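Handing you a structure now.
Our next item is chain A:
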Amino acid sequence: MSSIVVRVKQKQIAQLIAKGKRLDGRGLTDYREIKVEQGVIERAEGSARVLLGMTEVMVGIKIEIGQPYPDTPNEGVLTVNAELVPLASPTFEPGPPDENSIELARVVDRGIRESKAIDLEKLCVEPGKKVFIVFVDVYVLNHDGNLIDASALAAIAALLNTKMFKYEIEEGEVKIKPGHTPLPIRKRPIAVTFAKISDKLVVDPWLEEEQIMDARLTMTTDDDGNICAIQKGGSGCFTQKQVLEAAKIAKEKAEEIRKKLKW
Partner candidate 1 sequence: MSQKLEKLIDKKGLRLDGRKLDELRSIKIEVGALSNADGSAYIQQGKNKILAAVYGPKELHPKHLALPDRMVLRCRYHMAPFSVQERKSPAPSRREIELSKVIREALEPSIFIEYYPRTSIDLFIEVLQADGGTRCASITAASLALADAGIPMRDLVASCAAGKVDDTIVLDLMDTEDKVGTADVPVALMPNLNAITLLQMDGILTLEEFEKAVNLALEGCRKIYTMQKETLKAKYIGVKEVEE
Partner candidate 2 sequence: MPTFFERRQLVTPGDLIAEGEYIAGENAYKEDNKIYASRVGLVEYENKRVNVVALKAFYIPKVGDTVIGTVIEVGFNGWMVDIHSPYLAILRASDVLSRPFKPQRDDLSEVLNVGDLVIAKIVAYDRAHDPQLTVGEPGLGKITRGQVIKITPTKIPRLIGRKGSMISMIKQETGCHIIIGHNGIVLITGKRLEDEQLAMMAIHKIEEESHTTGLTDRIAQLIKKEKEKAKQKEEIKSEPKT
């Protein structure tokens, strides 16, 4: 597509939003169609695939035994990593994680960690020595905008689907026993992202909206309607009023989306 066509389309998107409409027919606070599939990779302890319109994200959970952090000897460890896989977009390049994938991983991590979604104390095998480490690997498969919401949703969907192996301790060694137990989950944090375009907030921006947005704001809320993580991105700004309005909408939207998760 030549850049002239893009410019014309971008102008149209902005003008429509100024009138409260969107090019794909959605209202300003409507999500694209959301599909959540839990348990898609058998080799993983937990997994999920989320489609947000054409954005596609897969999350796989692996669990290993390792050492706890010195400041939390009685807690399991949560590690979130995100890969912007080159096949997902012509703009993604192979190589070490860039600031975008690091930010994505850290925003997803913050939602799970701060909402205390996983009962990490139940993942302690031997205090100070052995705990379960939960690896959350976010894999972006197709980028059509709003990777944060899709990844956060896929992550919690995969965690809800995660089965831990049973074990017993024999002479200080962990022996795996047959059978599984579900991962102890307490909360389901949901991220809701806004783009500011034409001085209006739009929910769930798709790629072409992201390309023209002034700034981005993600609000993650838990089952009780509390806010547990926020991230502003992009080189624009928000008013105080917009921030508070976003918090209210985020809470409502998260409640709707949470219904799509099997628990």
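As a selection rule, all candidates are chains of the complex that A comes from, given by their letters.
Going forward, contacts are C-beta pairs under 8 Å (C-beta built on N, C-alpha and C of every residue); 3 or more make two chains touch, one makes a residue touch a chain; residues count from 1.
As the structure is a prediction and not an experimental result, all values here were calculated from the model.
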Exercise. Touching chain A in this complex is which of 1 or 2?
Worked result: 1
Exercise. Given the complex with candidate 1, which residues does chain A contribute to the contact?
Worked result: 72-74, 97, 99, 102-103, 105-106, 110, 113-116, 215, 217, 222, 225-240, 243-244, 247-248, 251
